[in-house]
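Only a single protein chain was left out; the remaining protein chains are all shown in position.
So that you can tell them apart, the chains are marked A, B and C in the order they are listed, and the count of residues begins at 1 in each.
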Amino acid sequence: MEYTPETLYRAYRSMKLIREFEERIRAEYQQGKLPGFIHVYRGQEAIAVGVCMHLSDEDYIASTHRGHGHCIAKGCDIEDMLLELACKQDGICKGKGGSMHIADMKKGMLGANAIVGGGPPIAAGAALTAKTLRNGKVSVAFIGDGASDQGTVAESLNLATVLQLPMIFLYENNHYAEFTKSPKPDGRIAARAGAYGMPAVTIDGSDFFTVYETLAEAVERGRTGGGPTAVEAIATRYYGHFEGDPQQYRDAAEIAAARANADPIEKFLQDHRCKDLDPAQIAAIDAEIQSILDAAVERALAADDPTPDQLYADVYLSYRGETA
Amino acid sequence: MEYTPETLYRAYRSMKLIREFEERIRAEYQQGKLPGFIHVYRGQEAIAVGVCMHLSDEDYIASTHRGHGHCIAKGCDIEDMLLELACKQDGICKGKGGSMHIADMKKGMLGANAIVGGGPPIAAGAALTAKTLRNGKVSVAFIGDGASDQGTVAESLNLATVLQLPMIFLYENNHYAEFTKSPKPDGRIAARAGAYGMPAVTIDGSDFFTVYETLAEAVERGRTGGGPTAVEAIATRYYGHFEGDPQQYRDAAEIAAARANADPIEKFLQDHRCKDLDPAQIAAIDAEIQSILDAAVERALAADDPTPDQLYADVYLSYRGETA
Amino acid sequence: MSNLSIREAINKTLHEEMARDERVILIGEDVASEGGGAYGVSIGLAEAFGKLRVIDTPITESAIIGAAGGAALTGLRPVAELMFIDFLGVCLDQLMNQIAKFRYMFGGRASTPVTIRTMIGSGMGTGPQHSAILYPLLVAIPGIKVVAPSNAYDAKGLLAQAIRDDDPVVFCEHKAIYTEKCEVPDEPYTIPFGKARTVREGTDVTVVAFSRMVLLARDVADSLRSQGISVEVIDPRTLSPLDDEAILASVQKTGRLVVLDEANPYCSMASEVSSIIAEKGFDYLDAPIRKVTAPHTPVPASPILERAYLPSLAEIEAAIRATVNY
Partner (left out) sequence: MSNLSIREAINKTLHEEMARDERVILIGEDVASEGGGAYGVSIGLAEAFGKLRVIDTPITESAIIGAAGGAALTGLRPVAELMFIDFLGVCLDQLMNQIAKFRYMFGGRASTPVTIRTMIGSGMGTGPQHSAILYPLLVAIPGIKVVAPSNAYDAKGLLAQAIRDDDPVVFCEHKAIYTEKCEVPDEPYTIPFGKARTVREGTDVTVVAFSRMVLLARDVADSLRSQGISVEVIDPRTLSPLDDEAILASVQKTGRLVVLDEANPYCSMASEVSSIIAEKGFDYLDAPIRKVTAPHTPVPASPILERAYLPSLAEIEAAIRATVNY
């Protein structure tokens, strides 16, 4: 596959934005400036970006508890996300969702999800809309290796196969579910999906180019009525399950090795296809990202909290006939 | 595999008892003498029998809504079952369960189940007991082709694999779920189970010998710590989904062909391994079955209904500290 | 006007709403089968609207309900069938934590116009796992609306409202009253949610009843009337939102309240209505508020026990008399 410099800069920017966004929120969280629970995506950036670069705002994704990378790659506004992480009134969910529920209908982002396995049925529904309206949109469900065991995921694989939905099951296999190492050998998750009768592959999820090329085909299949595809992308969870997890259950050596070898951004920059990228332009992107984040963090922390009466708003569009 | 005449007569008797039991209850049901809903197993008898002949009362099965065959093959008392189908006080469940909930702890029969996919987690639990107590028991979950799609089944496959439970997933693929023909090609169900990492095969479920020999291996694997096995047994649903279903959705020719070619008892008797069976002894078995059924039906229909106060019994062993 | 059964009224409404708005689809197990699903409610729809809009699914309730929700979030107005409400156990998450909460979690920036049709109730010999009521569990969930019609007229107007409503609605069809008939207008109409219907006017006691229990309440009211007891029967029709005001106004008039609910007793709609009046209508009350419900037991298979399970005319009458004579 040929890559224009524009594509490469875009990929870099998106991965780097995810990375820096998360490093920034980790720092703020550690200082007690952000509430709730935060699950950091670092180590998996090539997946979100390699997938979402094939999607427009009209396509759909359903995300997980580890959703920041998906949101950013799908184009959610950074400042609105930060406002939400800080649970502010002008957050993307008005402070009611927090980190684990960021959603943006305008961007086809159907929500992070705090229920493991909660997303795939919803993504199947979005794919059903696309199929019914015959509009060529596709829908992607991101699924952790732990989540892949949930019954809801199996049911969605089946429904997608039977109805030939334009859907992609994007498994992110980072080998851990919370504090427990996965007993599944690599490839098993794809094999399970493949057994439903859909194309299924296992790939290196730390390599942007592999993800991007695999998805080109899967997205095309979906758009042209070829039905669902499953992709198991192997990746590394760089940090703990949530921010603050001391990872007692993981040896220091394993963590060090993971961090040394599994950085998708390093891998990307060292790839031969990136050899002509201009260091000045990379530096400019980095600087732009820092200024976006500086401004967004500053605004988010200073912004207004919701007022207590907002507790009651938005449960229904209209419950007792009142107009919203 | 060698078959003693005793084994063959036992297999014949068990299949024939199921067959005649059901033909009798169909007749009674059609005359309005039995309440509720009845799902007839005819066409699948070789499966229940080929499986359960390897099991003792100490082993476990979890059944489905189409459970009579499993119950009989596992040794539930015919009269107690008929009393239950008639919802009588002395029924095997005291009239509270009816056809879809027959259970018998003394026989390791953990219940028919009106929730499609309800049984496998329970069977996994029985297998967990066996594993924990290291007692060499095995546990079998019967699962319809329709049920195989339920998330609960996928979760059970996974749990059984991860914990290496002594369990068998016995899929009965009769190609129909209620009024809808299955879109699954034969073998797909076994493939899905196999993708979890357990041995999985697809066999002819109308042939007793095939089922029996396949299960010999699966049960042995379970008893000796080799973990779970999946078996997809192809069979034919001879009648409608439930008794009274007019089967508008199925052509007459398909039904006629199914009935002509898929009779497990005919197939058994015509098998070369049965050529030395004594017709007189077969006739004697048939007569014995008729007399068992005559007596049981007569007693069941004449037996006492539960008294209304029994409504309140057996919800708890003891709710407010009262002793049962 | 036509004389229609509840089943026919629901079927007709599905036809009308699918014709009216092509974003309406029907999805569920066997819904496109020739017989029109397990109880014949969707008959003719697949023929009329095609299998792209009337969709048979595998037996995967979480995927069905979740996909209906996801489709609603993205532009369709799906009607999903959960064959028996008893199957909530295998798909509750998609309803309770996903569909019901999208709008709130997403800061009001999403709506989920999905209708879930489901069968409730005992009385048909369907046994312990196919006869539950369970709507109290749904009423407890913020973000969904819960409807339970007791006649064909209401069924039609409430189902049309459910389908056109922009919030998720669970529409509970009692399987034992599908054949109940009444006059139903031929043209489409909607009935607003949260408005109770006064089934019988009366002055001595208020009886609030839900779903099938409305029919029993009406019969008891009619028989007591001839004995000089004037019973006001109220059918809230929608359980969430509930028309507290209508109930309160009636109790203000009668001073007495009996609540009938086929649900198991604890944390039921009977408990809910009683507690609302015990708080807001205390001064109106001249007698204890009585609840008549099913007992705290599963639904037994035996027809005799099932009859004992269901609140009977005699029990209802006794509760009303005790309340009136207090």
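Points to keep in mind about this one:
Following the convention adopted for this analysis, a residue touches a chain if its C-beta (ideal position, glycine included) is under 8 Å from a C-beta of that chain, and two chains touch if they have at least 3 such contacts.
Keep in mind that this is a model prediction, so the values were computed, not measured.
Screening B:18, B:38 or B:62 against the full complex identifies B:62 as the residue touching the chain left out. Touching the chain that is not shown, out of B:110, B:215, B:262 or B:293: B:110 (per the contact rule at the top). Counting the whole complex, the residues of subunit C in touch with the unshown chain are 62, 86-97, 100-101, 104-105, 128-129, 136-137, 139-143, 240, 242, 263-264, 266-272, 274-280, 282-283, 285, 287-291, 295-298, 300. Along subunit A, the points of touch with the absent chain fall at residues 35-37, 87-88, 93, 95-101, 113-118, 146-147, 149-152, 177-180, 246, 248-249, 305-306, 308, 310-312, 315. Those residues of subunit B that touch the chain absent from the view are 60, 62, 91-97, 101, 103-105, 110-111, 113, 115, 118, 120-133, 139, 151-152, 155-156, 158-159, 162-163, 313-321, 324.
Operating definition for what follows: only the chains that are shown with their structure count from here on.
Top contact pair of chains, counted by C-beta pairs, is A-C. Set against the Cα centre of subunit A, the chain with the most distant centre is B. Centre-to-centre separation between subunit A and subunit C, using Cα means, comes to 39 Å.
Residue positions of subunit A touching 2 or more other chains, listed in rising order: 151-152, 155, 158, 162. Annotation for subunit C: residues 58, 60, 62 touch two or more other chains.
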